[in-house]
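In what follows, a structure is listed as structure tokens, so that the remarks can point back to it.
Omission of a single protein chain aside, the complex is shown with its protein chains in their original locations.
Per-chain residue numbering starts at 1, and chain names A, B and C are given in the order in which the chains are listed.
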Amino acid sequence: MATVELPRPVISVSVQEADFDVARLQASLLSGAAVEGAIATFTGYVRCDNENRQVEALELEHYPGMTEASITAIVNEAAVRWPLLSAAVVHRVGKLAPGDQIVWVGTASTHRESAFSACEFVMDFLKTRAPFWKKEQSGASAHWVAARETDDKRADRWREGDTE
Amino acid sequence: MATVELPRPVISVSVQEADFDVARLQASLLSGAAVEGAIATFTGYVRCDNENRQVEALELEHYPGMTEASITAIVNEAAVRWPLLSAAVVHRVGKLAPGDQIVWVGTASTHRESAFSACEFVMDFLKTRAPFWKKEQSGASAHWVAARETDDKRADRWREGDTE
Amino acid sequence: MLKVLFFARVREQLGCASLDLPCPESGLDLDMLQEQLCREHGDGWRDVLEEDNMVRAVNQVVVAGNCALTDGDEIAFFPPVTGG
Partner (left out) sequence: MLKVLFFARVREQLGCASLDLPCPESGLDLDMLQEQLCREHGDGWRDVLEEDNMVRAVNQVVVAGNCALTDGDEIAFFPPVTGG
């Protein structure tokens, strides 16, 4: 059996205060050689309510250095599981308002199966492994968002050899 | 137990020759009320090769009327399975070249689980139910693309009550 | 009248995109319509329309088996879809 050498996927990870442009990010996943058949993307937004609390603002803290390293490790793990051509992750930090974009994940592959799976995989592990913490502001009070148990469960799904 | 009435999702379906703008489409899924926490999107592109054949051009034929109706039915079925806030599908027809965008599916929800699942569900059934046909041009020869058995299998997954 | 449509490879193989047929007062079903088309147009049509994976739709809804037809119906024959 001949082994086909896949080129290493082009991976980009950015943690930034600035907003991002989804069209520009999606375009950055394309090589120009028309080898990509599928791009799956995910964008997370600040909602005006969370678990029945009104959210007026969100403060995103992170662990500089470890954040980028952990996201890169997650994307690399996805690239081992699925034949990715490219992937990009942008995560914002600092003060955000309801409606603001928080996170973007995009994955490109020849076919949709791997693009979808890799994109969801990256989000599931970003949620449970990347060192970001959200603090919600509602009026005078502010509190740290608690981790969701369902997030751990979603990440656990991938351990059971579920690569589709 | 109180039943929560979800508003009917805002659904948009377009079959068109013209190219589309992914940023504008994604923005169209947002209500402006900051209730959306998650948008999953999929973009399909014409690849320069398909099953080891060089592709110089692609001609997309469809069944006007039935195409729009079948996609709308698929999106409505997704909206029954997952709490969608909005969804949009654009599919191009006519002559396309390698690198061109063919299809876009976007789904918005409060949380990522339903956005991801609905987006993949819509693509899986669009692939197996919506009456589009691709004809590939390679040099002087042209031939109709054969349906992929794996596409039927992916669509079948959803019949087994797999809503995650 | 019944409107019959053919798409993609089927359209090309039959050399026909659409045709109109009178709907007999005695009634007609999808299988009868297909048989009538094959008889009228010859074995070239039979080879195509009787293919295992031929898809048939009535009024823009795919029909798995046979079904009765009514005056004004739109019937379509096409190969498995390959969009997306």
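To be clear about the criterion, contacts are C-beta pairs under 8 Å (C-beta built on N, C-alpha and C of every residue); 3 or more make two chains touch, one makes a residue touch a chain.
Being a predicted model, the structure only gives us computed values, none of them experimental.
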Please identify which of the visible chains the hidden chain touches across the whole complex. A
Specify the residue from the set A:38, A:55 or A:103 that touches the hidden chain. A:103
Of the listed residues A:47, A:91 or A:112, which contacts the missing chain in the full complex? A:91
With the missing chain put back, which residues of chain A would touch it? List them for me. 44, 60-63, 65-66, 69-70, 91, 102-103, 123, 126-135, 144-148
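By definition in this document, only the chains that are shown with their structure count from here on.
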Compute the centre of every chain as the mean of its C-alpha atoms, then state which one is farthest from the centre of chain C. A
Which two chains are joined by the greatest number of C-beta pairs in contact? A-B
Indicate the whole-number Å distance between the mean C-alpha point of chain B and the mean C-alpha point of chain C. 27
What are the residue numbers in chain C that touch two or more other chains? 84
So chain B residues touching two or more other chains come to 44, 123
